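Please read through the structure below; I'll follow up with questions.
Incomplete set of chains, arranged as in the complex.
Letters are used for the chains, namely A, B and C, taken in the order the chains are written, and counting of residues starts over at 1 for each.
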Amino acid sequence: MSKTHSKSKKQKATAGLAPGTLTYVGEEKSSKVDITVIDYDGADLLEEKIIEDVRNCYDYKEKESVTWINIDGIHDTRIVKTLGMYFNLHPLLLEDIVNTHQRPKVEFYEDNIFVVMKMLNYHKETKKVEAEQVSLILGKNYVLAFQEDIEGDAFENIRERLRKKPNGKARNSNSAYLFYLLMDAIVDNYMVVIEGIGEELEELEDKIIHESAGDPTKALHKYKRQLTFVRKSIRPVREIVNNLVREEDDAGKFLKSVHFYLRDLYDHSIQVIDNTDSFIDMNSNLLDTYLSMLSNKTNDVMKVLTIFSTIFMPLTFIVGVYGMNFDSMPEVHTKYGYYIIWVVMICTATILFYYFRRKRWL
Amino acid sequence: MSKTHSKSKKQKATAGLAPGTLTYVGEEKSSKVDITVIDYDGADLLEEKIIEDVRNCYDYKEKESVTWINIDGIHDTRIVKTLGMYFNLHPLLLEDIVNTHQRPKVEFYEDNIFVVMKMLNYHKETKKVEAEQVSLILGKNYVLAFQEDIEGDAFENIRERLRKKPNGKARNSNSAYLFYLLMDAIVDNYMVVIEGIGEELEELEDKIIHESAGDPTKALHKYKRQLTFVRKSIRPVREIVNNLVREEDDAGKFLKSVHFYLRDLYDHSIQVIDNTDSFIDMNSNLLDTYLSMLSNKTNDVMKVLTIFSTIFMPLTFIVGVYGMNFDSMPEVHTKYGYYIIWVVMICTATILFYYFRRKRWL
Amino acid sequence: MSKTHSKSKKQKATAGLAPGTLTYVGEEKSSKVDITVIDYDGADLLEEKIIEDVRNCYDYKEKESVTWINIDGIHDTRIVKTLGMYFNLHPLLLEDIVNTHQRPKVEFYEDNIFVVMKMLNYHKETKKVEAEQVSLILGKNYVLAFQEDIEGDAFENIRERLRKKPNGKARNSNSAYLFYLLMDAIVDNYMVVIEGIGEELEELEDKIIHESAGDPTKALHKYKRQLTFVRKSIRPVREIVNNLVREEDDAGKFLKSVHFYLRDLYDHSIQVIDNTDSFIDMNSNLLDTYLSMLSNKTNDVMKVLTIFSTIFMPLTFIVGVYGMNFDSMPEVHTKYGYYIIWVVMICTATILFYYFRRKRWL
């Protein structure tokens, strides 16, 4: 769990630092930070470019058109700081952006709304869920999206839609709608992750029920950890969306136009949480079921052992008796002694057999 | 669990699509969509017909009489779209209709109320609960009911009543009452499903208690899954009905006339949830009871094994001793050695017997 | 569990029926319905009579004196309907009276208050709790009490008091107080039922702790089911009483005079629920304790088996060696071979004995 290790080390590093100090908390990286800008309006305008110098973003702040500035990589705190200063972001907000262990939350500032969420990704090979922190800032005509520098994101669909459908709702709506679209994409993605694990869990269930799973304990443990990790990431999202809907201050008014969509997102996030809980529940049930089947098997094994032992032990004793070398053992010299002893042994075995049948062990 | 598989595949297909895009999410179907209209008032009017072209529904929107338009099959999204446009339904609402994995919910629009619920069906043979999504839209003089294209529904009784009792309450009330009737039929049906599983569970309980069940673990696991699936479908219904009762906006006023009935429905849905929880609880108790009985049996088996082993092992050892071929074994040449050894062995067995009796193993 | 079976059959019969249809849901009965009227005031009036024709009840509706009409048997729906019409009861209310699987609840109508509760009875012989549904309707000067036709009820004490204490509070109070008395009697009775089961549970606990209980699993399972059944019946009562206290509408004002008594009843019902939960908790603890003791015993049995086996197996092997018939076995021809072998065996046994002692198995 190298991830968690590095986490706690970083945590210690931050503990005691002045609040407001910008310290990147996450795996160390040397790669360049990618800054992409998509600037559009409902008319012909659609400008998409990669920006080298962060200062080139400044122009977009006051532009009438909707601008989506996507920053891929937050390990270069200078860039975050520079952008923060220009876009007038609160120091604590900036600190939250670079602290990759931030709990998902929403915060309402005077001229922007700040949302931190986790973007999840399920690696089928390693059976691990990875989380990438996404910070979204909704301003008047722009949305800033800060992502950790991990390949791929859940937003590609949105980009496509902006590019290809000039008459689509996305192109013709304001920045709040874009903000909603980004959150919706993340929540949609949760469902994919959950269902991915769920499918594997159902396969495992089939195997367990048909007793071809070997010991599924470790697998169940692994899924349980991934699922609880997912739940921890998803749980706060409901609350976030709920706060977005209920906020009645100036910041909230800004979201009025997408209220309907946010309520839909709210339902969506509840459904995701429901499903996660279902799978966690199913995981526990599977362990219980497996253990119960195992107890049953152990009981069966025990019965076989006991039946064999209790039938053969008396018999072995009997033959042992007549293997003794005493001088005076009258039975061994009788003519039919050997055959009588066979009869005795067969009777013994039969009686024990019926005894076990009555006990329903057979 | 092919159902869930197809579910997650579809889910992925939708993830990232523009909100508001109408994509049917469910098993693929090629069958025709059945549209039935029942139009009635308290007087003589009762018109019941099957409509081929969806546009023929348009007339009923503004008619004074109460109209129930039942659409059986939602895989043809064009029909849903056409109806949606004419009846002025919100795009997100239409999206919810065709997304068959929608969590049950209610939504209040300006001129209609939208409810999504699951209609359940318990197949005794496969011991599986199947869910069919039903979307109900209550407008001024009409109710639209969208069902997945699965044979049979829970509404036949209502149709009968409308046909046969021209003076009944159903025929003489407004569309809100029809809306209530449809919801009530679905909730009534939950009870049937729950009791169906419950009966089987009680039979299984009898078998477990009388120890004639074999290993009930798999059966219990199956029932548990079905019951939790039912609970997941039913849980939100309480909230839905509660919201219908408490809604005080324009949409809510519309329901004033059936408030009393809705409160009854609310009690009803609580009772369904109570019963489901009871059976889930009973399922867990049964597993515990079974495991405890199994532990007890294993303990009994162990005791039998141990008693036999500990009695026969020393005896077998003793006879083994006198089976040795040493030249000088004085005992074997004595006259009564053989008989003395029998006495020794009987004493040994008796002592062990009393030892086990004192330990209460016998 | 014939009770539950018949329940679900009936349930199916009702599912889909028009709401408001009066259908008796319960065991079929042919016995006559007993209608008893007690009419009294604080002065000399105390009239107690059995009524044959339900219409003879009509006079009591408007009388100034307090009247308690007790209907024993609800399978004759005509009687319920006739009374309902005269006393102006809502159709849904009547439906609830005859549906014997109604969840306990309170409903406030314009001129009466309707409460459904379960009257419980614990049969010591069958160890089963039986429930009888009681519907109480509080009107201005009367209380209607509908009971299923089961012998005996919890109200005999109240009758006695009315008869024998003309100056008692009961005789000199209004119908709301009578209403309270009836509910109080039912809740008092819960305590009797709970304590009855509790006593048996405590006896079982004693047996388990002193290990003279055999396998208590089935008994614990039975008690658990009865206790959860009781809890299901009792849980809603708290809510009912709370609603009675908090109701501030016209109906509620009616209860003002007995507010103090209702609050006492509320405390009482909480205590009943507390006790039920305690016993359910105790039941689970007992199973855990029993299982833990059983594990311990199994471990002990295993140890005995293992000690015997591991001591006698090597010995039996050794004597087996010298039972072989090889021509050239030098040891068997030595003079002291036999005695040396005994020394070897005693040493082996002693070493193993100390090995087990070190392992703390002895």
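What we mean here is this: a residue touches a chain if its C-beta (ideal position, glycine included) is under 8 Å from a C-beta of that chain, and two chains touch if they have at least 3 such contacts.
The structure displayed is predicted, hence computed values, not measured ones.
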Size of the entire homomeric complex in copies, 3 being in place: 5
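Convention: only the chains that are shown with their structure count from here on.
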Distance in touch steps, counted as few as possible, from chain A out to chain C: 2
Chain closest to the middle, measuring from C-alpha centroids that were averaged per chain: B
Same-site or different-site touching of chain B by its copy chain C, using the half cut: different
Separation of mean Cα positions, chain C and chain A [Å, integer]: 42
Junction residues of chain B, two or more chains touched: 295, 298, 302, 305, 309, 313, 316, 320, 323-325, 329
Residues on chain C engaged by chain B in the complex (per definition of touch): 1, 4-5, 7-8, 11-12, 14-20, 90, 92, 101-103, 105, 107, 211, 215, 217-218, 220-221, 224-225, 228, 232, 287, 290-291, 294-295, 297-298, 301-302, 304-305, 308-309, 312-313, 315-316, 319-320, 322-325, 329, 331-338, 341
Sites on chain B touched by chain C in the complex: 154, 156-158, 161, 165, 168-170, 180-181, 184-185, 188-189, 191-192, 195-196, 198-199, 202, 205-206, 209, 260-261, 263-264, 267, 270-271, 274, 278, 281-282, 285-286, 288-289, 292-293, 295-296, 298-299, 302-303, 305-306, 309-310, 313-314, 316-317, 320-321, 323-329, 360-361
